[in-house]
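For reference, the structure I am asking about is given below.
Of the protein chains in this complex, all but one are displayed in their positions.
Chain nomenclature is as follows: A, B and C, assigned in order of appearance, with residue numbering initiated at 1 for each chain independently.
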Amino acid sequence: MAMLASPLPSDGAAPARLAVSGVSKSFGSNLVLRDVSFSVRAGEVVSLVGENGAGKSTLMHVCAGTFPPDGGTLTLDGAAYRPASPQAARTAGVALALQETAILPDLTVAENLLFGAEPRGLLGLIDQRRLHRDAETVLAGLGFALRSDRLGADLSAAERQMLEIAKAIRLAPRLLILDEPTASLSSHETELVLKAMARLTAAGGSVIFISHRLDEVMEAADHAVVLKDGTLTLDAPRGGFDRDDLIRAMVGRTLTDIFPARPATLADRPVRLALDAAVAPGLKPLTLDVRAGEIVGFAGLEGQGQRPLARALSGIAPFTGGTIAVDGAAVPVRSVSRGIAAGIASIPDDRKHEGLALDLPVRMNVSLFALSARSRWGWLRQNLERTFAEEARRRFAIRSTGIEQPVRQLSGGNQQKVVFARWLAETPKVLVLYEPTKGVDVGAKTEIYRLVGELSAQGVAVVLISADMLELIGLSDRIHVLFEGAVTGTLERADFSEEAIMRLAAGPEGAAVHAA
Amino acid sequence: MLPRGSIRTNLLLGLPALLLAAAIVAVAASWSGDFFAAGNLGNLVNRVLPLSLAALGQAFVLFAGRIDLSVGSVISLSTAILATTSTSLGWAAVPLVLVAGLACGALNAAGVIYLRINPLIMTLASSAIVKGAALILMPTPGGEVDYTFYDAFYGQDLLVGWPLAVILLAFLGAFLLFGFTRFGRRIYALGSDDRAAYANGVDVRRVEWSVFLASGFFAAAAGVAVGIKILSGDPLIGDSFTLDAIAAAVLGGVALQGGRGAVPGVLAGSIALVLIANAFNLLELDPNLQQIAKGLIFVVALMLFMRGGVRRTA
Amino acid sequence: DGKYTIGYDNYFMGNSWSVQLAAEFKAEAEKHTDKVNVVYVESAGDTQKQIANIEDLITKKVDAIITTPTSPTALIPALKKARAAGIKIVLLAATIKSQDYDALVTVDDVAFGRTGAEWLAQKLGGKGDIIALNGIAGISTSDDRFKGAEEVFAKYPDIKIVAAVNAGWDYAQGKQAVSNLLAANPKIDGVWSQGGAMTLGAIDAFEAAQRPLVPMTGEDNNGYLKRWKQLEDKGFDSIGTSKPTWLGSEALRVTIDLLDGKAVEKDMVLPVPTITAADLDKFVKPDLSDSFWAGTRLTDEQVKATFAN
Partner (left out) sequence: MSTSAYLVRMRPAAASLRAVALLVLLLVAFFVSAGLFSPLLLLDNVRQAAPLGVVVLGQAIVLMMGRLDLSVGATASMANIVLCAVFAGDMANTGPAVALTLGAGALVGLANGLMTTKLRIPSFLATLATSMIVAGLVVFFTGGSPRGAVPAGFRVVTEAWLFGFVPYSALIWLALLVLLMLLVHFTMLGRKMILSGANLVAARHSGIPSDGLIVLAFVLSSLLAATGGILVSAITGMASIGVGNGFTLDSIAAAVIGGALFSGGVFLPLGAMAGALILFVVQSLLYLLALPPAAKFIVQGLIIMLALALASFRKEKSS
């Protein structure tokens, strides 16, 4: 009976796994999705791309039952599909790995992974041993190196993301939705995720994959769908589009070179930042010179000392030994404010927790340093603040309804721009960037790269710590590769290649294998 | 052997309270010959009973990251209901009281869920309302609960008896519920992070309903214990339980921000609080110092938790 | 050592009356150090704690317990238990709704309320609009006193209680209540109050509203008596009903008699001492603290030690 009700495809093939038709959604007066239609077939990976705030996450939330659409319909394998909650969607076979990860901090990895599906034994009580064993099996199957009894709160952003993905894949869903799963992952883990996606589709599952890294999209997508300002602007099968098509559909124009030009040589520039045998927990003694105007990149697999380095440079978890000097003068960066006083600005990777007061307006979030520098007698100059905030919104192209909109309501990329705007109120001497474009679209990325280029042209020494290989290669003058807290290799611009970086990143053994 | 997983972390949080209780016992017993007198141990169990039940109810709410300030009023109301109905209903008055407790819990849940009032303020308001109800029912202490209730329940006030059985049963049940069932996991999940819990498929409303109902239920059960102890109703008698129940839970390692702590700790916290007062009396210490001592013990115990690696502060 | 061990439960330390009650007891106990040892416990106004304290005193096997029940019913089982253990129970200043005690030393709160009400009714010539200031709902002292007053006013159909409010025996609450009631009621002919501090609040509210003072009932609190004295020439009239704190010393005497095996009257319910305008001068002590209560056996020196000015 149900078969009669469902539209039979004309070509006689199976109905689409998920068909979205005419979906609209608005938040208040903000129309976020207009009349969006597309479909995902069984066994297919559909990539969804678009600028920050284009509506991708919103669309996926609609598909996964977080909230209902204002208009339009969904069908799943031909049957009407109107999930009332994420749980209902999951029951129907649609799993969403959130962009903002939903890890429960007080539960262990295993408990998070098998939440709601804990194996039960005697009297229907949860069997903790089996729970951890099962979790370890799932993680091992994906190749993720995550210990099952660590607490959620102790995981890094990348580990949280991996756990989130594992949670969704474990369900062996009919449709898996991954919202920017790779944003905080290094290439090794990204590879694992793509492999898992492939396994799932091979088994007949479908995947919707959101990413701002277009290379991943080119590699993984059987089909690409592009959103711009809530409207569908491209819907093409593999081979029917190239990078430039995607970019054009996303931003409405072609971005030819997203990276700024680098000067040929920097050898004549003075040394701005000098580390001498600097050590921090998780970081072996590091000696480093960064010249004025130079961009030095740090690459490596997840968790090889990137975080300690970023936190030590910014003064959050200061160096415990060695010396650090700016412009030749030793500066003890024992706290963030000492760092700021010495001219070191640093952009944190976890903008939600470490960068922003989400419930406060854009104005208050961007203006801190601008005001600190210009306040008189401790008075806060409100007019100046407003002017500065307006200007920052223009200069950084922050998309918001105005400077009074709470930052929570901005899309991720725009939130990141707010963080930049705050730190760059005053031109620093040293800029430490830690995953500066995590979850940021190409358009905004281009803006941020241009800004970094401008700053380096003004003589700012930039330390770039990133998991995004293209970004490292495109931006840096020199790349150090970290392995287990130590620099295991250095590449000059001429020698940059993903392969070279990967080889060094795999550590001495990996390098040996590759060399052989 | 501690079980694997977050239960282990949570159980360890109750350790300071356990050590504190043990220390008080050691001191009180070595300095006062009366401590191990049969009468005293029985008294202690009887005092732990209402406090630990109220604290257990509070723990449900606290694990879920909420709070219930109406516990004291519910206890008062329960004694009033018991004292006005037990003569005619006999033991059937007890389920009636428990239902009234559930109704108070429902009031809290409804306010928090449908009116979206912050739990602290909602239960503060409902505490006034419930107290009003108790005063309507019984404007001044009185009523009567028959002595047979006392004899049947507290008997000769011995260490081993119904009160101990109720405590053990309630805490064992709750221990299994929180440590080893999916429902318990959902409560911890909600307390750990609302949004994440929702995204993981936790029916937030249902969990909120259940924890407030549980808190109302256990407060009413504590009220029954108090009512039988005093064999009458008193519209103000529960007042001091509200903060004591929270204090006992927290002393036992329950985090006010939710998601952490375990049921055995709550029992240890309740025991420790009861022991402090008892030790002061038996050792004839200056009673004026008792409150100061309680405050200081609190600070020291909390310091121990915080040193023991707490990740988040409220 | 042949001495009696007596447990004294200090029911509350939050107001000067209860403090003086305890001081009175202590002063008496010092006179009998050859005969008694005292174990002090403190209930802080919490009935639960009071029950626990009594149980602990039983554990300590004292010979007698002197307590001021904070609830007329809740303590009964605990007191029964104490008596079953052969401990003499002396109730001080408050009673329970059962016979499970050996002696009661008090002034009846119903009579306390009645005494003030009768004076007020006389003073108003049997008619007028009055307001009543009560203590705390659910506390028997407050309920009993008001019950006594209502009994009296019921006999005077022309006296109308336009408002009866709870002001917690507290000055500030009394003042807030009366200020607002004054605004709403152009005619208030008298104030029946069951506490000196509330009456002070009422006086100040009348003065702030620039309304002529009306007859008000008060207590034997020295601060109140001083004020009354000051206002006498303005035609203010009052009555100071007293629940004397010397009950504290009396309780110990009775307890010792009990333990000595002498016959004692079980219910020693004393008449309510009153202070009227005629003998105000005898009781007011201008050089002593406001907190001090006139119904005492303490010497001025002892009062000064307890309440410095």
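Assume contacts are C-beta pairs under 8 Å (C-beta built on N, C-alpha and C of every residue); 3 or more make two chains touch, one makes a residue touch a chain.
Given the structure is predicted, the values throughout are model-derived calculations rather than measurements.
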Displayed partners of the chain not shown (whole complex): A, B, C
Listed residues A:88, A:153, A:218 or A:368, member touching the removed chain: A:368
Options C:51, C:117 or C:177, residue touching the unrepresented chain: C:177
Touch with the omitted chain, as defined above, among B:55, B:74 or B:122: B:122
Hidden partner chain, touching residue among B:72, B:111 or B:252: B:111
Touch criterion as defined above, residue of A:271, A:336, A:470 or A:486 at the omitted chain: A:336
For chain A, the residues touching the chain missing from this view: 28, 314-316, 335-337, 339-340, 348, 353-360, 364, 368-369, 371-372, 375, 378-380, 382-383, 422
Those residues of chain C which, in the complete complex, touch the missing chain: 13-16, 18-20, 22-23, 137-138, 162-166, 170-172, 175-177, 179-181, 183-184, 197, 204, 208, 223, 289-291, 306-309
Missing-partner contacts on chain B, residue numbers: 111, 115-118, 120-122, 124-129, 131-136, 139, 243, 246-247, 250, 255-257, 286, 288-296, 298-299, 302-303, 306, 310, 313-314
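Everything that follows uses one rule, which is that only the chains that are shown with their structure count from here on.
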Chain whose Cα centroid lies nearest the overall Cα centroid: B
Computed distance of Cα centres, chain B from chain A, in Å: 45
Chain A-chain C separation of Cα centroids, rounded to whole Å: 72
Distance between the centres, which are taken as Cα means, of chain C and chain B, whole angstrom: 35
Where chain C touches two or more other chains at once, by residue number: none
Touch list for chain B against partner chain A, complex: 3-7, 9, 176, 179-182, 185-186, 188-189, 191-193, 195-203, 259-260, 311-312
Residues of chain C that touch chain B when the two form their complex: 10, 13, 39-42, 44, 46-49, 51-53, 55-61, 71-77, 81, 97, 137-140, 143
Chain B-facing residues of chain A, complex: 66, 85-87, 90, 98, 100-108, 110-112, 115-116, 118, 120, 123-126, 128-129, 131-132, 149, 151-154
